[in-house]
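The complex appears here without one of its protein chains, the remainder shown in place.
Our next item is chain A:
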Amino acid sequence: MASHGVSRVIGTNIRSAEVRQKEIEQIAAYKNLVDLVNTKITERKYTIEVLGLVTKLLNENPEYYTIWNHRRRVLGGLFDVPPTGGSPTQTPHGEELINGELQLTFALLRKFPKCYWIWNHRNWVLRKGESLSDTEAARKLWSGELQLIGKMLHADSRNFHAWSYRREVVAYLERTPASISSSTSPILSQSLAESEYEYTTKMIKTNLSNFSAWHSRAKLIPRLLNERGADNAARKQLLDSELALICTAINTDPFDQSIWYYHQFLMSTLSPECSRQNQIVLGLSNMDRQKYYAHEIEYIHEIIEDEADCKWIYVALLHLATSYLEIDGGTNAFTTVDMRSWLEQLKRLDPLRRGRWAELGSSLNI
């Protein structure tokens, strides 16, 4: 995605008198529109015409979140309009409105894929659609959403709005039964945790620098273990394979921050302070923990001989050393001298944060 890691630069082009004049006119027109919409809303004119005005305004400025609130007021009013003698549920009027909203948000999302309010509104629209129609139609809507979000993540796999939305879509699909085949054997709601877990694997293989994918993965693991009914052996296996995965990733690109975040997550599951539901392997003894920490320290330390200037390595080593010491590990895996030298490296590589490193040093008594 072209925009990641690139700072936004506001063009400072000199505008001609003509262009300035045109802009002044545009601003005036915009302000008039805003005033008009606000007036209509105050007057509670929840009509199709006002909806049109709101659409026009939102097309110009989707970031104006109050107008989205207004839109929902108008829509609420339109949904309430009794249709000319039809059943209240699944009114063509209602469905038409829903589809219109889906189209609008889709078009806007293509231009503004990171605008919170558009995602919010789409979510609201789908929930509204869900409440207005039967389960099957609702499920169809949400399944369509899963496809859509797949496409959006394909276009930009690091859009956290899209990932968050994906989790909501998945959550909806999970709480709704698949189909009403027969009343004698109701289909239980199904979990999508396995397929979502595989999806994060796929996204990571496409691009390692995907904070959202790693984050989703972290969120899925506890659920996955529960659903699999994993015994401690299976849990250990999962932890070991995740550790191996992140070890390979760190060895491939120690400069990538998102990889280290996931590493930190895995380390946190080993900590004695980790809550029961977040633990991967249960009933770890301090000896077990020591072994894990020592192994991590060992391979991460090895990387220094090739990449002596990677600050994340030293940060990780100091964290691991801290954890190790907290479980009374002693100084088998490393010494205080080592820790001091890692801290020195941090001060050298990241001088802008020297206050932080100084504090870290004093809290570790080195």
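Just so it is clear, contacts are C-beta pairs under 8 Å (C-beta built on N, C-alpha and C of every residue); 3 or more make two chains touch, one makes a residue touch a chain; residues count from 1.
Basically, contacts and distances are computed from a predicted model.
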As a check of understanding, state which of "Phospholipid-transporting ATPase", "Serine palmitoyltransferase 1", "Rab proteins geranylgeranyltransferase" or "Centromere protein L" is the UniProt name of the chain not shown. "Rab proteins geranylgeranyltransferase"
Sole touch to the unshown chain from A:Glu18, A:Glu43, A:Glu273 or A:Asp306: residue A:Asp306
Given A:Thr206, A:Asn232 or A:Thr335, the one touching the chain that is not displayed: A:Thr206
Which of these, A:Asn38, A:Ser143, A:Asn251 or A:Ser268, touches the one chain of the complex that we don't see? A:Asn251
Absent chain, residues of chain A that touch it: 154, 202, 205-208, 248-249, 251-253, 255, 299, 302-303, 306-307
